[in-house]
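All protein chains of the complex are present and in place, except for one that has been dropped.
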Amino acid sequence: MADPMRIRATVVGDSTEVKVLMSHEMETGQRKDAQGKTVPAWFIQSVTATYNGKTVMSAQWGPAVAKNPFLAFKFKGGTKGEKVQITWTDNRGDKRTDEAVIS
Amino acid sequence: MQATKFRRTGRAALAACAAVAMTAALAQVSAVDEIAKYRAALQDGNPAELWEARGEDLWKAPRGPKNVSFATCDLGQGPGVVKGAYAQLPRYFTDADRVMDLETRLVHCMVTQQGYSQADAMKGPFGGPGTKSDIEALVAYVTSQSRGVKMNVPLAHAREKEAYALGEKMFVYRGGTHDFSCATCHGEDGKRIRLQDLPNLMTVAGAQKAYTTWPAYRVSQGELRTFQWRLNDCFRQQRFPELIFTSEASIALTMYLARNANGAAFDAPAIKR
Amino acid sequence: MRKHFLLWGCVGVFAAAVVGCATAQSDVDVSRQAAAVLKSSFKANGQAGLDRLDQDETQRLCTQYANKPLPKDVAEMIEKLNTASIKWPADGKMQGDWKNGEKIAQEGRGKQYSDDPKGPVGGNCYACHQLTPQEVSYGTIGPSLYQFAKLRGYSDETRKYAYGKIWNADAYSACSNMPRFGHSQILTEQQVKDLVALLTDPDSPVNK
Partner (left out) sequence: MNSRRRNFLQTGGGMTLLTMLAATGWLRPSDAAAADGWNAAAFDTKSMDDTMKALGGGTPVPSKAITFVQTPDIAENGAVVPVGITSAIPNTQSIAILIEKNPNMLAAMFDIPAGTDPSISTRVKMGQSSNIVALVKADGKYYYAAKEVKVTLGGCGG
């Protein structure tokens, strides 16, 4: 089970700024371990952010996104006290959803 | 032959060299500036937070054969008190009759309260690709609770003084194939290794700057690294054998450097290259 | 002059002993204890055995005087000791291939417990020195060596100095921060020659 994300959602003017940290190895599939064996690719492929059931950001990633990925974006609107929900899915089919209250 | 050729083209070469030297100097200045920008860009969104969150869960959860949490673990400020504890470590603990740094104290609590064997408690002090270290996560959480707190490491007990004096000596101990001591890299102001600035840890200012910014998320490794790890990896690069986790030397050196950092506000977990 | 210095040194040690309270350990005792604690705090790993903590005479003296001025006679003794250890090339040729030298200067691996004992061993010169102007990622623990021979002259003396200094830096400057690459068998004779070439070959980018 993957570790929870750290999500910060803050109202800035008329928008909500979202910053996310995800716990993930993001293995490229090109690295070799100490025994010289290639470590298989293992990386987040899709990220979706929703607010009030509406998608406010969706992304497709390859293994070139850095380990323990960081993502920041902004969407119009967003009310303090309401929630932003983020889901990622990796190439092994692992999935993780977390949410944060807008402050 | 080469010398003649050199003399003939001497004037042109000289001009070219001057130009190259200037370009190199300019490149150097802008390289340092740009790397400062790179570091600044990383500040926003430090993955160390992921370790802090996991560490907080580990701190609060019942664990070990006795199924108890760290709520009874005294880091020096009373059972279960985490706030500001790291800023006053290492210190002498009466119950253990020795000077302990944070890691040593955590291991002590895991053994005496949670019922782990010494060997199990000492397992995996440092994480790697695919292997997570509980100790590192706990250290991330505990240290994060001293953010903004002024370093105030005690030097009252005779054993604390002894550890400090030993650490001071170890810092200049030369050995290994390369004759390195800690002071080789960290004993002068304003030096760099490759492009990395080297703090002079023998000065208060240098120790403050360095000690208060560990643990740190190392972007080169994608791992949170503790001060224990920092010492361990310095010795590896000094071509010494491997520093034993929670050993007396590692505590003494930590004591020397932490005490020298007294007065500065603790500012970690940080993020470094 | 030297006697004078020693005299003051003795007074200093004496004063420290008197000022410190009766139970305080002497400086020498603390040093001895520190060395003993160090030895119990490490474990052998790979090619780095515990013997790496055993100091030779040079390391011992440089540790002893780390926090105080190095007395002139001690410095001379260290330099003499290390000068005697320099192994000059049998064929008299000091200068190898600067291109290999550049690779050795860039290579940071070797002798660490994490390194493959059969893997490359470098000088890691760029960690501490500026060399070619093309490499902007260089350290400043040692002086810049850019235009090393261009400034000193493309002479036998320059090559001999470079060779000797790389082989054993303590022969020229007691308690140098620089490893004794030849003496401590970090680099081979050929590698030292290649580094000499990097510094002294007129074609080397160091001298451009």
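Order of writing sets the chain letters: A, B and C. Residues in each chain are counted from 1.
One rule holds in what follows: a contact is a pair of C-beta atoms (placed from the backbone, for glycine too) under 8 Å apart; a residue touches a chain by one contact, two chains touch by 3 or more.
Just so we're clear, the structure is a prediction, and the values are computed from it rather than from any experiment.
K.L.:
Looking beyond the chains shown, say which of B:Arg98, B:Arg159, B:Arg194 or B:Lys209 touches the absent one.
P.N.:
B:Arg194
K.L.:
Using the document's definition of touch, tell me which of B:Gly115, B:Pro154 or B:Gly222 contacts the absent chain.
P.N.:
Result: among the candidates, B:Gly222 touches the missing chain.
K.L.:
Even though one chain is hidden, which residues of chain B still touch it in the full complex?
P.N.:
Those residues of chain B that touch the unshown chain are 30-31, 34-35, 37-39, 41-42, 193-196, 219-222, 237, 273.
K.L.:
Residues of chain A in contact with the chain that isn't shown?
P.N.:
For chain A, the residues touching the absent chain are 15, 26, 28-30, 40-41, 45-46, 54-67, 69-77, 89-93.
Rule of thumb we're sticking to: only the chains that are shown with their structure count from here on.
K.L.:
Compute the distance, rounded to whole Å, between the mean C-alpha positions of chain A and chain C.
P.N.:
So the centroids are 49 Å from each other.
K.L.:
Can you compute the centre-to-centre distance for chain A and chain B, using the mean CA position of each chain? Integer Å is fine.
P.N.:
29
K.L.:
Chain A: which residues touch two or more other chains?
P.N.:
Answer for chain A, listing residues that touch two or more other chains: there are none.
K.L.:
In chain C, which residues are in touch with two or more of the other chains?
P.N.:
In chain C, no residue touches two or more other chains.
K.L.:
Please name which positions on chain C make contact with chain B in the complex.
P.N.:
For this pair, the touching residues of chain C are 25, 30-31, 33-35, 37-38, 40-45, 48-50, 52-55, 58-59, 62-63, 66-67, 111-114, 126-128, 133, 136-141, 146-147, 150, 154, 170, 177, 179-180, 184-186, 202-203, 208.
K.L.:
Would you tell me which residues of chain B are touching chain C in their complex?
P.N.:
For chain B paired with chain C, touching residues are 2-3, 6, 13, 16-17, 20-21, 23-24, 27-28, 31, 165-166, 169-170, 172-181, 183-185, 188, 190-196, 198, 235-237, 239-244, 247-250, 252.
K.L.:
Touching chain B in the complex: which residues of chain A?
P.N.:
Within the complex, chain A touches chain B at residues 3-4, 6, 19, 21-23, 25, 27, 31, 33, 39, 66-68, 70, 72.
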